[in-house]
Every structure is written in C-alpha cells, then in structure tokens.
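The block underneath contains the structure these notes are about, expressed in structure tokens.
Left out: one protein chain. Kept in place: all the others.
For reference, chains read A and B in written order, and residue numbers begin at 1 within each chain.
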Amino acid sequence: MTAIDKRTHERKFVRTFFTTPTAVEGEDDSAKMLKKSIQLRGMQAPDVWVPDNEDATAPNMRDEGAQNIIDVVSADGADFPGEIHPRVVWHRDSPTTRYQGFQRMLEMADPDNGAIENIDGFVIPEVGDVDDWKKADEFFTIIENEHGLEEGSLKMSVIIESGAAELAMSKLRDEMGKPTNNLQRMFLLVDGEVDYTKDMRAITPTGGLPAWPELRHNTSRGASANGLIAVDGPYDDIRDVEGYHERMTENQAKGQLGIWSLTPGQVVEANKSPLPPEEGYWIIDADGRTVELESQDGVEVYSGERIELEEEGDGYELEVGGDEYELTEDELTEELLDLLDYVPSLNDIVDSMEEFEAAKEAGKGAIAMTQSATVSIDGVEVDVAKDRMWDEATYQALQTPITLFQDVYENRPDQHDDLADLYGEDVVDRAMDVGN
Amino acid sequence: MTAIDKRTHERKFVRTFFTTPTAVEGEDDSAKMLKKSIQLRGMQAPDVWVPDNEDATAPNMRDEGAQNIIDVVSADGADFPGEIHPRVVWHRDSPTTRYQGFQRMLEMADPDNGAIENIDGFVIPEVGDVDDWKKADEFFTIIENEHGLEEGSLKMSVIIESGAAELAMSKLRDEMGKPTNNLQRMFLLVDGEVDYTKDMRAITPTGGLPAWPELRHNTSRGASANGLIAVDGPYDDIRDVEGYHERMTENQAKGQLGIWSLTPGQVVEANKSPLPPEEGYWIIDADGRTVELESQDGVEVYSGERIELEEEGDGYELEVGGDEYELTEDELTEELLDLLDYVPSLNDIVDSMEEFEAAKEAGKGAIAMTQSATVSIDGVEVDVAKDRMWDEATYQALQTPITLFQDVYENRPDQHDDLADLYGEDVVDRAMDVGN
Partner (left out) sequence: MTAIDKRTHERKFVRTFFTTPTAVEGEDDSAKMLKKSIQLRGMQAPDVWVPDNEDATAPNMRDEGAQNIIDVVSADGADFPGEIHPRVVWHRDSPTTRYQGFQRMLEMADPDNGAIENIDGFVIPEVGDVDDWKKADEFFTIIENEHGLEEGSLKMSVIIESGAAELAMSKLRDEMGKPTNNLQRMFLLVDGEVDYTKDMRAITPTGGLPAWPELRHNTSRGASANGLIAVDGPYDDIRDVEGYHERMTENQAKGQLGIWSLTPGQVVEANKSPLPPEEGYWIIDADGRTVELESQDGVEVYSGERIELEEEGDGYELEVGGDEYELTEDELTEELLDLLDYVPSLNDIVDSMEEFEAAKEAGKGAIAMTQSATVSIDGVEVDVAKDRMWDEATYQALQTPITLFQDVYENRPDQHDDLADLYGEDVVDRAMDVGN
C-alpha cells in the first residue's frame, strides 16, 4: 500500500495548467480555440490542458462548450501530449450550479461520446470545506459507476478560492482513505487568487491582487501532506514576462512548482521555468537587489552602480549602497563571498550528484563541493571560491530539479527535441541516469 | 438557510473597534470617559464601541465600571450611531475570572437595568481553543435564557491573543451549528498582539511588537470561513498617523478591514482608511519605495531623486536606484508602465463598474479598462496608458470597497454628511446604485 503523501498519479510534477475557453460566441466555429489548443506540441503544450467550461466561457455558451469538448477531444485527444482535465461549473453555495456541473461531467464521461478515454479528470472550482470536496467526489464515483469506469480512475483537481477551501487542505489527510469516499482521486490543488481575494474581501489601493504568500505556502503544504501537486493561479499581465518569472521563482521556493498559463507563450515560459538553466552563472546582492554577473572571457563582471570597488594602497575600498568599507584582501574576499552566489546549470547539478554518488560508493558520507570564479567590479579582479558541504540530506533536497526533469522527460516525448536543443544530448542522458 | 460563511449579522463590515476605560480612578466622575465616548458622532464615532472593562480598566475599578456601563448605555445608548459591545474579563486559565465575567454580563444584560436593548454583544478576551469559546457561548445562552432574550441574539466577539486561539479559528467552522452550542452568535475576530506576543514568548531587540503577518492572515481567513469580521489589534504609537495608515493598508490586502482605535483621532483615520480616495492618483515604484506623483496641470510629476530621466539623441537614459538603462521611446514607455500604477478614486471605481455592467448587459463577458496619463520625470514628459481586462471575477473582486461603502452608508446615517463632503452627493448616489 502506498502512503498517502507519495504522489500517486503518473505525473509526479505538473509545470503548466493551461486553460482554453470551450465556446466563443461570434466566431464561425465556437470551438476554434479548443481546436487550436489541442494541436499544441513541445514546449507550447502544457502538462495539463484545461478546456475551461467555467469562468473563461460565457454562461450562455457552456452547454455548447461541453459539446465542443466532447467533439474536439474525441477527435484529437489521443495525440495530445499532456493530460486533459476539463473544468466544469461548481459552487459551494449553489446546488443548481453543482448539478449542472454533474450533468456535464456525466455527458463528457459517457464512453459512447468517445472523449472519456482521453480525459484524465475534471477540475472543480469554488469548493469550500472538505465536505464539499466529498460531494464532488461522490459525483465522480457515480459517473464512474454509471459508465462502467474503474472507481477512482477519474482524477479530481480543485481550485482553492475561498478561506474554507484553504482550511480544507489541512483536513484532507484525515478524510482521504475513508471507506465512504474516493478522495484518493485527488490530483491538483490550484490557487485561484481572483476569487480568493473576493472571498477574503481584500482591498488594495490599485486594485491589484495581493500576493497571498500564506495561501501559496498552505497549498504547497497541502500537496505535500496528501501526495498531490500544487499549482499557482493565473498571472494576468500577459506582457510582463519578467514578472511571471519572478512569481514562478517565488513559487518554486515554496514547493509550488506548477502555474496557470493563459497563453501558449506563458506555457513555454512556465514549462521551462522549473528546469535548471543551460549555463550556470553568478549573482550578486547589490544592496538588496539581485544582479546577474556577466561572464566575459572567464571573468564574472559586475557593471552596475550599486557596488563600487577600488584598490587603496595595500587594501580595498568597497562601497555598497552608499556604505563604505576599508578592507584587506582577505576581508574583501570574505565580504564578497557573502554577497555572491552561484546558480548551477543542469550540467553542474548532474556533475555534483555524480560526484557525491561516487563519494558515497567509496564510503564517504559528506563531501565539500567548491565553486570558484574570478569576479570583476570596476575593473578590480578578485578570486573567490564558495564551498558547500553535501551529505545525504543535501543530496536528496537538491535532487528535486533532477526528479522533475526526469518526470518531464519520461512523460513528454514531444519535448525531447527541445530538451536536447537546450542542454545537449549528453547532458540529457546523464541527467536521466543520475539519482537512481 | 444561510451558509455559514455568509456574514450573518447586520453589519457586513466593521472598520473601527474603539475601546474606552469603564471607570477611571481619581476623577470626580469615574464614568467621564464613557460619557464622552458615547457622544461621538460621524467620522469620530466607531462602527463598534467597546466599553473596556478588562485591560483598559484597573482591576479594582471593574465592578464600578460594569455599573458605569449600565448607567451610561441605558441613558444614552439609544442614540449612539455604532454598535455597543462591552469587553468583560475572561481567561482560559482562570475559572475565577471567567465567573466574574459571567456575573458582570448577567448584570449588564438584565432588562431591569435598561442597558441591554442598546448592547449588541460582548467581547471575550483571552480565549484558548474552541472548547473555551463554547464555555463563553454557553454563558451567553444562559444569560439570554435567564433574561428572556432570544437565544443567539447577543453577539460574541473574541480577542485572539494566544496560539491556541489562533488554531481555534481553523476549527470553528466544524463546531458552529452543532445543536449543543449557539456559536452562530460569533461576530468579530479581533487580534490582540500584545498578549499574543507574550503567549508566543516572542522577543524583539527594541521591545516593539512583531508584525505577526501569519496571525493576521489566519484571522482574516477565519473570518472568511465562518462569516465573521476580522479586526486588527491596537496601534500603540498614537502620534504616528502614517504608520497607522501603513498598517491598515497592509491589513486590507489581507482582508482584515477593521482595526482597533485607541482615540477618536484614530477612529477618524480608521473609518476613512478602507474607503476609496476622493481623487485618483498615480504612484511609482522608486527603487523599492512607492512614491505618489503630484498632479500639476494634467501632468503627473515625479520630483524625487531615486529615478532620473533624460533624453539622449533619439532615445532616453533612465536611472533607477543607481542602475542606468539606455532606452528607445517604446522601451521607456514599457519600463515606466512596469513602475507606474494608478490608485482609483471612488468615482473611478463607480465609472468602471458602470461601464462593465453596461458591457455585460450588451452581452460582453470581458472588457479592457484603460487609464492614461502624461508623466513627467526631470522635465521629460511621457504618455502612458495602462490596460486591465475586466471579467465577471475581476468585477466581483474589485467590488469589495463599494460593498463596504454601501454597508457604511446604510448603517451609519450620521456619516452621510461627511461622505457627501468628501465625495460629492452625485458620486455617493451613484456608488449606492452600482453593483446591485
């Protein structure tokens, strides 16, 4: 028997949750967007594709949208490289809405309609506490039973967009596995910050969404404790690629490795974001702002104005954000080591893991990994070397990007070419080999 | 039947929780402060007034204080524009204290004393886990029964000032509605950071209170999940109006829209804080500090030193916090759009909502709202336009300040003049009309 907090589905990681309106009014073919999305391949194709028969589709178009899902998925679903999880309507406060959602799922799941073999599950929005989750689960069970599908085979994902749902995530573990439900079908916990903001009645001066760091922590923790996968909500400002990346970096530090994407462009960014970079690089803390150094002929160059360095007699004068320090060479190295950090490439990570594995084989429990560089600030060059002790726990904690990489590689053959282009065949092969 | 997480009381919002000592020694009239507070009107009068027979009143004066509450509220309570919720003594670790609190509530609630018809509920401090809350609730029920009041008619608010009480907020929803309690009487969840800091045994170098962001998040979430209202604790530094505003802005982004006030001056600030401003204005992120632009003849002017801009040949040189960028006009506009944001006035919000409602009426599900300005930095003028897509979910999430405004207007006729002075009659009328 598998423990609850092991990820129990095929995909151990989901980077991208891409929604598409299911029926658009005024087009000659209301299913046009669905038909376009289902053709996506490679980095443009999400890990989870969500034909969105809820908020993205106008209420009066949703019956048509449900039929469009059936038509499009039955025609082309078999070739889609990601999982397919339509979102249906649902609301903790409205039995009418819940029954509508049930009816549409029942229809989409009917084997006679030919779509269900390519549908992996459904996404349920607007859940409240865990008893709501059970209501939805019960409909899944009934649908499976009616259509002769294996009990528990349809995955259920929920949108966390209320305080009650946030609390439910900390109760789920106590409910999952009871004989009266099939909550083991749970798959994704997806934050929905727009409606969550409404539910929490938050106000910001500009009307922008609050960052909700505690919600995202709790979602990631809920995923961890229940063997599920945490996904962040939509990032509205589609032009702001830099902002999208910052948000993903923040999320990754919380263990929330997936994010909603609204466009194929966002899918590309989000598919790549949790993967290690192609080239390693140095960063420096420039008075509170992290700045990437530029590698020039083997020297790492800082060319901003926030840090200044000059030689003064025997020593150095370092200025950071208006504060001056007179330093000896050793003190300077020490000070720079505090400010500098190295971002390893996929190749670097694989190297370190291989090195640690070899050391372990040879009976050593811990080894020091060193990263050296020559850093240049205002033309002054300084040699630095950063050490890090690796033991078994470090090794395992740092393995996450590799495990993710391996999960992607195994489940997304359509991305093999992109990965080989990005990292080179050799690095990809070694990355698939390490850590097993 | 109303769902638990709908706010079930008349007031859907509470901006201000104003405490007054109930008996001050050494005055010729120990009830002097109560008598002064109960005369407050308009923006100086709080949404919830709390004659504080606990910490604000010396232990040896509390019997007299309870009598003062009865005298003052029976005389002038009918005309007070806010709700009246005395705070009594109570402690999770002391049955003696709890019994004292019970006896004083029993006395204050006695219809023969003439105060109870103007008392809306009581505030219970120092609760622990949810079983403590039930003990307090049980005394309310006994008091209601003894005095022939409707069961559940006295509202109960609690001060969250222990780790156990913080945890209780996430269990309340499982307990409320059970036949053995009347916890539906719950009204406010009020953070008490001084005693919470003691209970958590936190230490800061200066002795200042920690910010406790997680507590405030959890209080707001507890309110959301149980249909209650979240209120932050006292802000000690009465002179520091700017700091009080910053705290309220932070709280509002968490959905904690109410705050404790220690003086009528703080009440004014806190009553106004969650209401949208009279005039909209632009802000800019000046190297990590948010600065308001000054509107001069239709141009929005930044006059600080943290951002510098000059024309250079065909392009521009922009300097932010010591970092320089060479930009074309398009790049400059793009860069500034990332830094700029607009804070809408009440009028702006009403405009946008009316516009969205009209679009919806015309069958459109989403529209773009644009905010344009000419911005001037170091004499260089740049035209910018910020777009935002509004759909039903955006509309509802941004509706909170309007719903709050409407709640205030309906429940606080004594503030009608202030609101008309602030916004103009016309805007007030339109704000009352929108969103229904």
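One rule holds in what follows: a residue touches a chain if its C-beta (ideal position, glycine included) is under 8 Å from a C-beta of that chain, and two chains touch if they have at least 3 such contacts.
Here the structure is a predicted model, which is why all the values come from computation and not from measurement.
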| item | value |
| --- | --- |
| Contact partner of the left-out chain, one of B:28, B:150 or B:305 | B:305 |
| Which of A:37, A:53, A:252 or A:376 contacts the chain that the document leaves out | A:252 |
| Which of B:63, B:138 or B:199 contacts the chain that the document leaves out | B:199 |
| Touching residues on chain B - with respect to the absent chain | 25, 55, 58, 92-93, 128-129, 162-164, 166-167, 170, 194-195, 197-210, 214-215, 236, 240, 242-243, 288-289, 304-306 |
| Contact footprint on chain A, counting only the chain that is left out | 3, 5-6, 170, 173, 213-214, 217-218, 220-225, 249, 252-255, 257, 274, 283, 288, 321-324, 338, 341-344, 349, 363, 365, 388-389, 391-394, 396-401, 404 |
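Simple rule for what comes next: only the chains that are shown with their structure count from here on.
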| item | value |
| --- | --- |
| Rounded Å distance between chain A and chain B, as computed from the means of their C-alpha atoms | 34 |
